[in-house]
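The other protein chains are all here in position, but one chain of the complex has been omitted.
Chains here go by letter, A and B, matching the order in which they are written, and residues are numbered from 1 within each.
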Amino acid sequence: MAVVETRDLTKVFKEGQLGAVNNVNLETREGEFLVFLGPSGSGKTTLLRMIAGLETPTSGEILIGGQVVNDLSPRERRIAMVFQSYALYPHLSVYKNIAFPLKAQNVKKELHKAKVEWAASLLGIGALLDRKPRELSGGERQRVALARAIVREPAVFLLDEPLSNLDAKLRASAREELERFHRRVGTTTIYVTHDQVEAMAMGDRVMVLNKGVVRQLGTPTDVYDNPADTFVATFLGSPPMNLAEIGDVIVGFRPEHFRPAFTMTGDAAPFRLKVENIEYLGSEWIVSGTLAGGKLDGKKVFSRLSSAQNLQLAGMYDFAVPQRELKFFDRSTEKRVEPRAVSWQ
Amino acid sequence: MAKGSSRRIWGNVVHVLALGTFTILLAFPFYWMLITSFKQNLDLYTMENNPFLFNARPTLEHLNFLFTETRFVRWLGNTAFVGVIVVAITLLLAVPAAYSLARLSGRWGERLGIGIFLTYLVPPTLLFIPLSRVVAYLGLQDSLWALILVYPTFTVPFSIWLLMGFFKSIPKELEDAAMVDGLTRFGAFVKLVIPISVSGILTVVIFTFTLVTQEFVYALTFISSESNQMIGTGIPIFLVRGDVYYWGALMAACLIASLPIAFMYNLFLDRFIAGFTVGAVK
Partner (left out) sequence: MAVARSKIKSIGAAQSPLLGAAMFSPAVLYILLLVGGPFFLAIFYAFSDARIGNTEMHFVGLENFRSILQSPSFRVAIRNSFIFTICSQIVVIVGANILAISLEKAFCGRGIIRFLILLPWVAPISLGAIGWKWILDSIYSVITWVLVAIHIYKPFSAPMWLGEPHLAIASVLLVHSWRLMPFSTVILLAGRTAIPKDIPEAAAVDGAGFWRTQLQIVIPMMRPIISVAVLFGLIFTFTDMTVVYILTAGGPFDSTQTLPSLAFAMGIQGSDLAAGAAISLFLVPLLVILAYFMLRVAHRAEVN
């Protein structure tokens, strides 16, 4: 039995317009870390809030633990949520913040201390219990928010972009902490983000959304190596997948698979590249330029190389993509199709 | 299904009930003023009549009386006159003061600003006795100029506080850029800051004007003759002849005097609140 399930879930904010969320069907797996990934406006936060009970769906059903919860208030759904701003109660101490859900659910006062201390030790914030939220750093606040979420032992965690308010350096360690936390507690978690790196790193499965519609639901490998459509293909990966239209298909290849021809063995599709920009990032090089000759003349493409030896600006070089790494998409539907024979010479 | 929506319906009922009760309690006197203004005297002063109905035809006689046989129009004029001049004085004093306290004076400027705000807390009911002597000494008794002299004591401190908050919210870089471009500090103030601050200044204008119209103690103390009254004092005092209250005209006058102020106040409400909450609302 799935912990969280939605059936044809739809939310329309304005009559006659496309919904923020359109007919989303999903089933979580026990204990998984599921990521809702998409650009802003894709509906991922609205979807999360509907599951939490903070927005009412226009149509469709939400089930938690097998029970239809559409008419239940958030407090009745056995969920816990961590907001982007953490939403810690500023006038309460860390202890009282964590104890608040227990108080609200009328848990006996004698049990509070043990539970709060258990949650605090799980997140390593035992020493902070007497402080107020404004005295804490960003990372500490995240831990308090998590402690407050876990103390009720909910059936599912909902996290709304909790890392986006942290500065870049802190984000990596906070992300790692979240992953460790998830492994320890094992509660089913739904995580919303627009950052595809976070999604790939943290997710057991990733659900890619755009304009309120699910584009693909799969493991990170699935969505990266086997994108279901051009949106998924270009949303994941940086720089995004190179796409080129030939006839009635779109051919795609990732920058890391687009390399100088002489480095390749085996079947490879050939290209001529005129180099226009070379960026050295330390660990790799990003080379961009335009293809020359044939149907793709003038098309801008990117390449990721571990070494840009000898490549010169404005130089013309032979590049290639391994045949098996070429992806094909139907030009009109933009959906992934079987490999075809195409030529662009 | 039932549980969720019944809870919502019940919540809505309570909400409407609470809101309705308060609105009626607060607005009722004005509704009553409206009805009374148009009721004939024999309807008003017959106890058996249901006061909520027009038992005789509505009449304009009170309005007529008000405008032709009382000094009401004159009082409106007096109030407008005093209002305009006090607004001008307030702006002249408060705008430069607020700017300098916001920008130029550092820490002790902050303290001075708080000191000025505190003077707002010295009430007219404390100062009116000595001020009555000052006014007499200056030969201004029974003159509107006495009010014009004294009213800025409560309009200026609050206006300074309001404008300080406003000026502080203008990014400093704007003035720095202007000064690098060649303006002096004062030039930047006049040519850059004031034009940007039009809405803040307008707020002060409206607020000052409403304070002038609402004031009672000084107007009561300094002005004695009927033709020099302000509306706040003329209406409750001079629309009573001997022991007789001309309620119809009285209520009409109250309404006419109150409503325009109410409209103006509503338009600028949010800014007034910003002034009162001294930054406690961030």
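Methods note: a residue touches a chain if its C-beta (ideal position, glycine included) is under 8 Å from a C-beta of that chain, and two chains touch if they have at least 3 such contacts.
Please read all numbers here as calculations on a predicted model, not as lab measurements.
Q: Could you list, sorted by label, every displayed chain in contact with the chain left out?
A: Hidden chain contacts in the full assembly come out as A, B.
Q: Which one, A:L47, A:A80, A:V223 or A:V287, makes contact with the chain that was left out?
A: Of all options in A:L47, A:A80, A:V223 or A:V287, contact with the hidden chain holds for A:A80.
Q: So one chain is hidden, and I want to know which residue out of B:V156, B:V204 or B:I223 touches that hidden chain in the complete assembly.
A: Selected residue, touching the omitted chain: B:V156.
Q: For chain A, which residues lie in contact with the unshown chain of the complex?
A: So the residues of chain A touching the unseen chain are 52-54, 73-75, 79-81, 83-85, 87, 89-91, 100-101, 103-105, 134, 148, 152.
Q: Considering the whole complex rather than only what is displayed, give the residues of chain B touching the chain that is not shown.
A: 11, 15, 18-19, 22-23, 25-30, 32-33, 36, 44-45, 47, 50-52, 92-94, 96-97, 99-101, 103-106, 109, 112, 114, 116, 118-119, 121-134, 149-150, 152-153, 156-157, 160, 176, 179-180, 182, 184-186, 210, 213-217, 220-221, 231-233, 235-236, 245, 247, 250-251, 253-254, 257-258, 261-262, 265-266, 269-270, 273-274, 276-282
Keep in mind that, in the parts below, only the chains that are shown with their structure count from here on.
Q: Roughly how far is chain A from chain B, going centre to centre by Cα mean, in whole Å?
A: So the centre of chain A lies 55 Å away from the centre of chain B.
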